[in-house]
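Removed: one protein chain of the complex. Kept in place: all other protein chains.
This part shows subunit A:
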Amino acid sequence: MLRTVKPKNARSKRALQAREPKEVEDPRTAIFVKGTHTGEKVNGVMKELMALKRPHAISFAKKNVVRPFEDTSSLEFWAQKNDASLFLIGQSTKKRPDGLTFVRMFDYRVLDMVEVGVDMFKSMNEFKTPKATPGHKPLLHFASELFDTHPRFIQLKSMLMDFFNGEVIDQICLAGIEHVISISLGPTPPSLNATTTTLQASTSSAPAEDPASLPKVHIRGYTIRLLASGTRVPRVELTPMGPYIDLSLRRHQEADGELLKQAMKRPKLRKQEVEKGLGKKRKNLEVDEMGDLRGRIHVGKQDLSKLQTRKMKGLKKGRDGEMDVDESEEDEDEGGGRRRKRQRSE
C-alpha cells in the first residue's frame, strides 16, 4: 500500500485534490503495459490504440512480469501510483500468442478483465488517407445482436465504451466529429442464437463455453466525410483510416457483485437536471424552446350561471312593455353613447 501523504504545499494539495473522487468523473486514464514478451503484432496494436486514446494514456516503456489473471497486486499499485483506472496489457506466450488484456479498475481495485487475441492487424500507416486529430472524440458503432444478449459481448462493449468514450460531456462541437470506431462481430453461430442462449442460461448457470465458438470481433477505424444532402442532416461517407484489428475472445473475469454494485452507484440528480425533465418527472411543468419554465394549473369548474355577459335591455327582468324600436337598435352602440341617448329621451 502506498503511504498516504499529507500535502505540504498548495501545489501538492491541488494535485491530491484532483485525484479525489468526483461526482462527474474525468475520462479514464489507460496504462499500456508490455508483458515479458510482446510480438510485433501486439506492439503495433498497442501503439495504435494508444494513439487513439491520447491524451489519456500512459505508456510503460519497459517490460514487466505481469499476469493479470493470477496476481493483480502490481496492477493495483500502478493504478494508485498513476491515478489510472484502465490497463491494456500486451503479452505473447506460446500458449496464448498475441494476447491483449483490458483491465478495468474501481477504487484502485480490479473490477473486471477481458483477454483477447489479435488475429489480424493492419496499421494506420498502411492507409494513405487523412487521419483524425488526436484528442478528438470518436463516434462508436457496435454491430451485432450479441452485444445485447451475450454476457461476454455485453462486457466487451462496456469495456470498449469505457476505453474510447467513457466520459460524460454535456456538449460537443459538431464540426469536431472526425472519426468512427466500428466494432462488429462475425456472423452469430447457430449455437449462440437467441433461443439457445436463453435455454443455456436457464439450464446451467455457468456453461463452460469454448471461447473458440464465439464470433470474431472486428475493430475498424474510419474517418467521416459529411456531404450536403439538402436537408439539415448531412449524408455520411466513411473513409478507411485504420487501424484494422481482428480479435478473438479468450479468458475473462466478471466483475465481483459487491464491487460492481458500488461502482454502479449514481449521484443524485441535481435540481437543474430535474427541471430539464430527467429523473423524477415534475407534473405539468415544462421548459419551452425559449428556455422559459411554463406550468399548467388546474382551475376548478367555472360557475357559468353567474357569468356577467353583455347587458341588454331585452334580457332585463321586470321592465317589459316600455321598449322603443330606436333604443333597441342603439343597444349595439357602445355604452357611453347609449346612456346619453337614454338621458335625452327621458
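The working rule: a contact is a pair of C-beta atoms (placed from the backbone, for glycine too) under 8 Å apart; a residue touches a chain by one contact, two chains touch by 3 or more; residues count from 1.
Going forward, contacts and distances are computed from a predicted model.
Trainee: Out of "UBC core domain-containing protein", "RING finger protein nhl-1", "Ribosomal RNA-processing protein 4" or "Ribosome biogenesis regulatory protein", flag the one the UniProt entry gives for the chain missing from this complex.
Mentor: Its UniProt record gives the name "Ribosome biogenesis regulatory protein".
Trainee: Identify the residue among A:185, A:214 or A:247 that touches the chain left out of the display.
Mentor: Of all options in A:185, A:214 or A:247, contact with the hidden chain holds for A:185.
Trainee: Pick out which of A:267, A:295 or A:314 touches the chain that's been left out of the picture.
Mentor: A:267
Trainee: Check the options A:47, A:137, A:152 or A:313 and report the residue that touches the missing chain.
Mentor: Touches the omitted chain: A:137.
Trainee: In the full complex, which bits of subunit A touch the chain not displayed? Write them out.
Mentor: 1, 4, 20-23, 25, 28, 85, 104-107, 111, 137-145, 147-148, 157-158, 161-162, 165-166, 168-177, 180, 182, 184-188, 215, 218, 220, 222, 224, 226, 229-238, 240, 244, 255, 260, 262-267, 273, 278
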